[in-house]
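Take this structure first; my questions come after.
For this depiction, one protein chain was excluded, whereas all remaining protein chains were kept in their positions.
== chain A ==
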Amino acid sequence: MDGNVEDFVETARNKQALNMAEMTKVDCRHIDVFYDEKQAIYDISMEIQDRAVTAFIGPSGCGKSTFLRCINRMNDTIESASVKGQIIMDGADINDPSIDPVLLRSRVGMVFQKPNPFPKSIYDNIAYGPRIHGLAAGKSELDEIVESSLRKAGLWEEVKDRLAAPGTSLSGGQQQRLCIARAIAVSPEVILMDEPCSALDPIATARIEELIDELRERYCIVIVTHSMQQAARVSQRTAFFHLGKLVEYGDTERIFTNPEDSRTQDYITGRFG
């Protein structure tokens, strides 16, 4: 009898663990994006998992960045862009008029292709977000946020003695980690990265990839990359985009060993550009 109860509890626990691991963080439903008349995204639906890295791959111009920008409503800032469809995050549509896009962007951080530190000190680069969102009660709390963000971004040891130096004085790879620290500082749930390593050398790239791998324990991460090797290295799930459509989406391992769609196959084996 006892054994049965234990089995039951164990099974329930495993199931829960499984569900936790596969929890959807962002549920995109029937997304279309237009730039004026021109359609850039065609009816894309996909569920993005929490605590995992999802990679977007595809030839340039296929709509990866456009789709990524839907997730934090960055397309709002582009005059000609209009987005249709729903993006459900934790049960609410992020495009709902009641959602404040500024607040949304603190929950959904973004890291860009070129590291873009503010022309301010390393300290202020990190402290800026928490300050405007009122996340720190005082100087010491702010200090703590700055330190823990820099630690999570693997940059603390390198910069702790020169927090007052301008962010722009850092190397390219350090600047990108600074931008990741800045994104982390406002306690986001989702981090979007658009080709975050394309301006970095292989060593700096490896450090960012290592960082991404650590961060995925805590965040839902989406990375756009033009390097398929990078997608293969850092992500658990991969989405292949082509001409504004989502062609194939699945476990990274499967996509890179045995893709279903011939277009995915051709792209990742270097048969069309």
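Everything below uses one rule, namely that a residue touches a chain if its C-beta (ideal position, glycine included) is under 8 Å from a C-beta of that chain, and two chains touch if they have at least 3 such contacts; residues count from 1.
Methods note: contacts and distances are computed from a predicted model.
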{"item": "Among \"succinate dehydrogenase\", \"Sarcosine oxidase subunit delta\", \"Fe-S cluster assembly protein SufD\" or \"Phosphate-specific transport system accessory protein PhoU\", UniProt-listed name of the chain not shown", "value": "\"Phosphate-specific transport system accessory protein PhoU\""}
{"item": "Of A:Ser45, A:Ser82 or A:Thr257, the one touching the omitted chain in the full complex", "value": "A:Thr257"}
{"item": "Absent-chain contact - pick from A:Val26, A:Met228 or A:Val247", "value": "A:Met228"}
{"item": "Chain A residues that touch the omitted chain in the full complex", "value": "228-229, 232, 256-259, 264-266, 268-273"}
